[in-house]
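So that we are looking at the same thing, I have put the structure below in structure tokens.
Excluded from the complex is one protein chain; the other protein chains are retained at their positions.
Up next, subunit A:
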């Protein structure tokens, strides 16, 4: 008997008496004792609703049907009191965002001990001692002090460790982790995933891992369930699923992810549409409306699961079979040789510094301490090329992008835009310059005014910058731009909330390019989007850049996306540029230890490659940018750290190999170049 056997689970949310949406539409899955099972899908596929249903944590507006047999007992027949006795003891959960999932006004220690006091017979003192042990087990140094602290005093990675400590406190049989690393940085993600897998093994707990990231799953899971439209559409062992994906959706998902080892000069193969335009299962395959090979045969009500091979089942009328997943469809046009144009870069940043007040004096309120967000960065953006800037949160990459537009005050240094220094320029002089540089933001929902129609949003920049021509010409321009970003012309009269995330980001791009700028700054343009939609936007950005011969500064934390889109790549750490090179060169031969560890931390959507490679998991957290380490900012976490120079001498950026600049004292030694 399986530890967990979910049969035909349905979850319906009723918003009003007549309107209801089906989030989970007949999910069946099993988890054996001690097994690691992944549930993969995009937003709206019902994976989180499934997890919450298991613990009986859905809001009151939800109706649950079906069976959830856990340890021989159907949880759907229990009332909340009976369920609460099992929650936290037999089934425990780790949530996505450790900042909001911990109570901000209760000390960490209490948040751990309360679950022990509830479910075990421990005394207060014994529970406190056990909490200390748990913190040690999840790798938090100085646990006695930490127990008295509050969530905001811990880093994101540490908070998630606390969540994990709470979850394993009572030795649960099943640990459910809902996107446990999505809110974390890549190097921290690697630590937390490793920890979760190890703890589940040590405690003999089964792990149900819910994620949108196939890469996270590949190295961790024994078995993978892929969900679409509220149902499991494919289930197989992890190696089998990645080797022989059957369902067209699984294949599409794998094809649309740029990987660190996929060929670079090809356009990605996106899945058209968004995960929200789907059919109900009663009328046929839910994925049919987005599927390239769908036909009448797919319109069978309630498509059953088909057995492909033992343990590999799917719900597809036209399974992919053994054909390789198509990766390249259209080849990208070759880049114009860089030497052809003017050698003068469009933007030249020299010794740029951006700082924020960190602490203020008691009475005068003057800042006495600064966070050095950007701490002396010099780089060039060559004309017509894409410069990718990567780094983890807090490394200063966004501050740098914003300072370029003078959206942040520049503390010192210069920003030459086409030969003009923007750093000391007055507001009045900046305006015509800003017309030539536009920005695409991460969250299109937050950066578009919800009360303006798309037509008004797009017309506004034309009006603000006094583009010649009247409303008639502006409108024509708006319509042309909508065509350009692949939105229907009717979008003009609609409002941001009427669009899906991907379409909204198209509006964001249209708003940025309508002024025909020279420079486009894209700050995490795809990280808020679903995997299948990311590829569409990546391709659109590439196309727009080519047709408008834009110079692009791409700011992102996702190495694969940066590698795919950029000509040159710069890596930042704690406000400094630590490495810069041509994209191919950088990814083939990273020289800075930080870049090396960053690449090794990215999970690959391929269990074979994942198990073969040697991973460097960085220990510790990012130091605070208000109080950076002496010498090389990376020396506190560097696996190649040496006794001399690293801790006391700041390494300068220097050309180690022609065209490849690195800020490391020992780059040649580490790379074996000398």
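Here is the rule we go by: a contact is a pair of C-beta atoms (placed from the backbone, for glycine too) under 8 Å apart; a residue touches a chain by one contact, two chains touch by 3 or more; residues count from 1.
The working rule: contacts and distances are computed from a predicted model.
Asker: Out of "Peptide/nickel transport system permease protein", "Monovalent cation/H+ antiporter subunit A", "ATP synthase subunit b" or "Xanthine dehydrogenase", what name does the UniProt record list for the absent chain?
Answerer: Protein name of the absent chain (UniProt record): "Peptide/nickel transport system permease protein".
Asker: Among A:114, A:421 or A:443, which residue is in contact with the omitted chain in the full complex?
Answerer: A:114
Asker: Which residue from A:103, A:283 or A:549 sits in contact with the chain not drawn here?
Answerer: Within the whole complex, the residue contacting the unshown chain is A:103.
Asker: Kindly state which of the options A:41, A:88 or A:570 is in contact with the chain not pictured.
Answerer: A:88
Asker: Go through subunit A and note every residue touching the omitted chain.
Answerer: Against the missing chain, subunit A presents residues 55, 57, 83-89, 92-93, 95, 97, 100-107, 110, 114-115, 118-119, 150, 152-153, 163, 166, 362-363, 365.
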